[in-house]
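Moving on to chain A:
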Amino acid sequence: MYNSGKIITGLIIFVGLVTLPFWYSIGKANIKPDPSLNTPVINQMKVKHCIESKQFMIDNHMELLNEWRNAVVRDNKTIYVSTTGQYFTMSLEDTCFHCHSNEKQFCNQCHSYVNIQPYCWECHVKPAEEIANGH
Partner candidate 1 sequence: MKLLLAFVIVLVLSAVPYIGIKYAGMSYEFGVIVPYAAVAVFILGFVYRIVKWAKSPVPFRIPTTCGQEKSLPWIKQNKLDNPSGTSGVVGRMALEVLFFRSLFRNTKTELKDGPKLAYGSSGWLWLAAIAFHWSFLIILIRHFRLFSQPVPYLINLLENVDGFLQIGIPTLYITDILLLAAVLYLFIRRIAIPQVRYISLVSDYFPLLLIFGIGLTGVLMRYFYRVNVIGVKELVMGLIALKPAVPADIGSLFFIHLFLISTLFAYFPFSKLMHMGGVFLSPTRNLANNNRMVRHINPWNYPVHVHTYAEYEDEFRDKMKSVGLPVEKE
Partner candidate 2 sequence: MAKVNLGGVEIEVDEDGFIVDPNVWNEKVAQALASTEDVPNMSEEHWKVVKYLRDYYQKYNIAPMIRKMCKDTQVDLKHMYELFPTGPAKGACKIAGLPKPTGCV
């Protein structure tokens, strides 16, 4: 007794599952994220610079925000001193969104690409979309 029918069915299911990503991607446009800095505030900046270096922000913004939250909420500290010695108010809404007022074009670009759902908005209000005109 060989049970070849069952085995072949099993194999097809198995191969189908293993190659599922290939099938799933068929016909879907592979749009790469493109975070936009096109906001009125940023456009007005002469030197476009965040509170820390770009690479640092890419790698560590989540931890920075977490630290800020803890500092503000738990320790009542509100001033952040950057590595270059500048002072910033630790505030998502007042500091971050002051420049990055385009959540959809900025935050969500990468977050949705790699499927990250930050829980910022469980407390914070999403900023009103402000995109500079004429882009």
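Annotations
In this section, contacts are C-beta pairs under 8 Å (C-beta built on N, C-alpha and C of every residue); 3 or more make two chains touch, one makes a residue touch a chain; residues count from 1.
Regarding selection, all candidates are chains of the complex that A comes from, given by their letters.
Everything numeric in this text was worked out from a predicted model, so none of it was measured.
As listed, 1 or 2 are all part of this complex, and the one touching chain A is 1.
Contact residues of chain A toward candidate 1 in the complex are 1-4, 7, 10-11, 14-15, 18-22, 24-25, 28, 30-33, 58-60, 62-63, 65-66, 110, 112-117, 119.
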